[in-house]
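Missing here is one protein chain; the remaining ones are kept as they sit in the complex.
Lettered A and B in written order, each chain numbered from 1.
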Amino acid sequence: MNRRRLLLGLPLGVVAVAATGWGVMLARMREGEFDPHTLPSPLIGRHVPDFSLPGLGGGSFASGITGTELQKPGRPMLVNFFASWCVPCVEEAPVLAQLAHQGLPLWGITYKDAPDATAAYLASHGNPYARIAVDRPGRVAIDWGVYGVPETYLIDAAGIVRWRFAGALTNTVIDRDLVPLLRTAS
Amino acid sequence: MIPELGHFAIALACVIAAAQAVLSIWGAHRGDARLIAAAPALALGQFIAVGLSFLALVWSGVVSDFSVMNVAEYSSALTPLLYKITGTWGNHEGSILLWCLILSLCGATIAVFGRGLPSALRARVIGVLGAVSCGFLLFTLTASDPFNRIWPPPPDGQGVNPLLQDPGLAFHPPILYAGYVGFSIAFAFAVASLIEGRVDAAWGRWVRPWTLAAWCFLTCGIALGSWWSYYELGWGGYWFWDPVENASLLPWLTGTALLHSAIVVEKREALKIWSVLLAIITFSLSLSGTFLVRSGLLNSVHAFANDPTRGIFILALLGIVIGGSLLLFALRAPVLVPAGIFAPISREGALVLNNILLCAIAAVVLVGTMYPPFVQLLFGQQISVGKPFFDSTVIPLAAPVMAAMGLGPVLSWKRAALAPALIRLWWAALAALVVGLIAAHGLGAIPALGFGFALWMVLSAAAELVERGRLFRVPLSVSWARLRQLPRASYGAAIGHAGLGVTVAGMVGMSLAVHSIQLVKPGQTVALGGYRWMLVSLHDQPGPNWMGRVATLQVNDAASGRLVAIMHPGKRSFPLQQTTTTDVSIKTNGLRDLYVAMGDERGGGVVLRLHVNPLAPWIWFGALIMAIGGWLSLSDRRLRIGAPLRRVATARRGPVVPAE
Partner (left out) sequence: MSRRAPLVAAVLVALAAAPAWAVSDPAELLSNPAQEARAEAIGARLRCLVCQNESIEDSNADLARDIRTIIRQQVVAGRSNREIVGYMVQRYGNFILLKPPFNAMTFALWATPFLAIALGLIIAVGAAWRRHGKRAETSPPLTAAERKRLETILHP
């Protein structure tokens, strides 16, 4: 009889477990810690892939970016994929400027964007990037596993990708995710 | 003013629902005749109040009162009248109100048509429905008010979503919700019987028609949704194993199982505890289906506005309804006495197999849908569970269901022998085998198996009727008389089973579809699937709130040159919403669809997506046949008249020795 009672209680148990799971998810989602719509990058813990992209051209952006440069940068740095047609990129521009101002090296790769349009974008929203390369066909982005812009990657001194954030960076995200990582990455 | 009245009506309905829940259940518990008698009146009152608030929302839509946020966001002055009305439920708040309306309608239906039920049971059923209603009306009031005002009102609304400006989708939600919410009645019966501590043959007889009605609506609702995605989305698919689609399939699967297990309860008083559990599970899945897809946790193409705060409210509500009923089940189910013994090979045995397999499919679909967020929560990894997974797990489970489906109805109750049953079906089996072998020759193993099973389902359903009428064994006049005396439920079951066969044939045919994407200039011809498709011209076509661009195609048979069809695929751009919809052109002859969707224009030509879809219309036609079978069963006199008389059922069991 006891086993029967246990069996009859089974549905309740299953539902309780499932509901707890959903509850935790929803609560964390509200805190912004859980987002079913972002995916983790397979690049984390690895070197960035080999690639070579031309620079944006004009003044200090003549030189492009290659994979080998990022595979041993010597100090932690950020790589940011962006485009002039991307609205959240505009949103995160001030945050990036602030990061660059604090001395964190920031390199940019434009995604499917005409260099003229990028130049105009930088002129109106400011330029936080130390180097900018151009990925017009978007193939290098695919090699990185980029699935939208903006995306920001943290690469440590040894050239290992430590963190990827998809979407517009905010101060909350930086304080929560990036700052602790920077402490260990340097 | 009207919107405020609508808002007030929801509040009133909520209070009535609370009274309905508390007074009815308490009254039934105390045996208070006055409170018991008040239950139907409260249920009707609640329905009227919700109905008024719904009318108020429709009214706000019809008169384009843009100070109501809901109207401003989903309607506009230019929207055609039909879509001003249907637009009221084409959004989150309105659809929840529609949901509440149907739930209150269920209570009212029990109040009106449940006169033959024992009054205490009726009061409990109405009370349970009232409790559920109360929760969701409270949700409407606090977290999803459809009458929210905006001030100042915008000069014009943002317009109905162009995709919803389509008759198929406009009526999809009411039908689908009638199915979802209809299962609340079976749920209420289950909970009421748990409170009473009693389930008997009469319970099965009461629950079955309500379940059947809900099942018919759900079948139609799912079919309509699938048909809509076939002709509106324009890439020739009809089922994507999307979470929202799965959410509607889940209650359908367990509801189908309940439909069958309730027969066993009614005829043999077996599977009682299981049927009660199934009733609870089916409605729980309906609830989860409607609400969890709105929580933003599932990756779905049919995205509602997501709001985690709202999600937590919904989760708490679902927890109370589902958890509460399952707790009651765990506590009270041991009181229910199991009865009814049967051999593994028997009608009951076949129905148990049907239940196990249907529930296994439901479990796979449920786990597959919920797995990704749980994996992310536990392991921090993202995985996808999509069409290839479901295809490879559901099809092997569905195959034995189809095989057993033909066999079950010819087995006798209690104890049956397999051999005579198989002998009675020999011609159906042989025909299915022959068709399967022929198909295997030209089409490959999987389609051959599918066609074989499809034919088997149709023919075995026919064979069952032949058998019952002793057709070809007794004189035709005798057979005719026998067939005329068969209860409508028998015809309903046979038609329902045959309908599934037709749907399966359609799905298999669809898997053999061919398509081609071509850039075509006027005058050019494309060959595909034995047809020659010529683009004749491209022209503009203005609409009320959209601009259209239409192509004219002439399709000829490649072999004979005969003209088969003139087709007009098009595109509509809606300037207000800045969206474009494709207007697919489909020409069917019942055996195959010619399907053209229009893409971008460039260089004087246009990109056309051409499909030849064999047997495609059968998918939805089969679903319609299934629903017709259901309605036919519902019209069976036994279900309407025999049902309420519990004492008859008791008396029939005989004085001392139970029927077995």
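Criterion: contacts are C-beta pairs under 8 Å (C-beta built on N, C-alpha and C of every residue); 3 or more make two chains touch, one makes a residue touch a chain.
Here the structure is a predicted model, which is why all the values come from computation and not from measurement.
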>> I'm checking contacts with the chain that's been left out. Which of B:L519, B:M547, B:A565 or B:L624 qualifies?
In response: B:L519
> Among the options B:F8, B:W235 or B:W631, which residue touches the chain absent from this view?
Replying inline: B:W235
>> One chain is left out of this view; which of B:P388, B:P420 or B:P575 touches it in the full complex?
In response: B:P388
> Which one, B:P154, B:G324 or B:P344, makes contact with the chain that was left out?
Replying inline: B:P344
> Footprint of the hidden chain on subunit B, which residues?
Replying inline: 90-92, 161-164, 169, 229, 232-235, 237, 240-243, 299-305, 337-342, 344, 352, 355-357, 359-360, 363-364, 367-368, 371, 375, 379, 381-389, 392-393, 396-397, 517-519, 577, 579-582, 597, 599-600, 607, 609, 647, 650-651, 653, 655-658, 660
> Residues on subunit A that touch the omitted chain in the whole complex?
Replying inline: 7, 37, 39-42, 83, 85-89, 91, 112, 137-139, 142-145, 147-150, 166-168
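Methods note: only the chains that are shown with their structure count from here on.
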> Could you state the distance in Å from the CA-based centre of subunit A to that of subunit B?
Replying inline: 42
>> Quick check: in the complex, which residue numbers of subunit B touch subunit A?
In response: 273, 277, 280-281, 284, 292, 295-299, 308-309, 311-312, 315, 318-319, 322-323, 326-327, 329-330, 333-334, 370, 372-374, 376-377, 380-382
>> Show me the residue ranges of subunit A that touch subunit B in the complex, using the header's touch definition.
In response: 1, 4-5, 8-9, 11-12, 15-16, 18-19, 21-27, 29-30, 34, 36-40
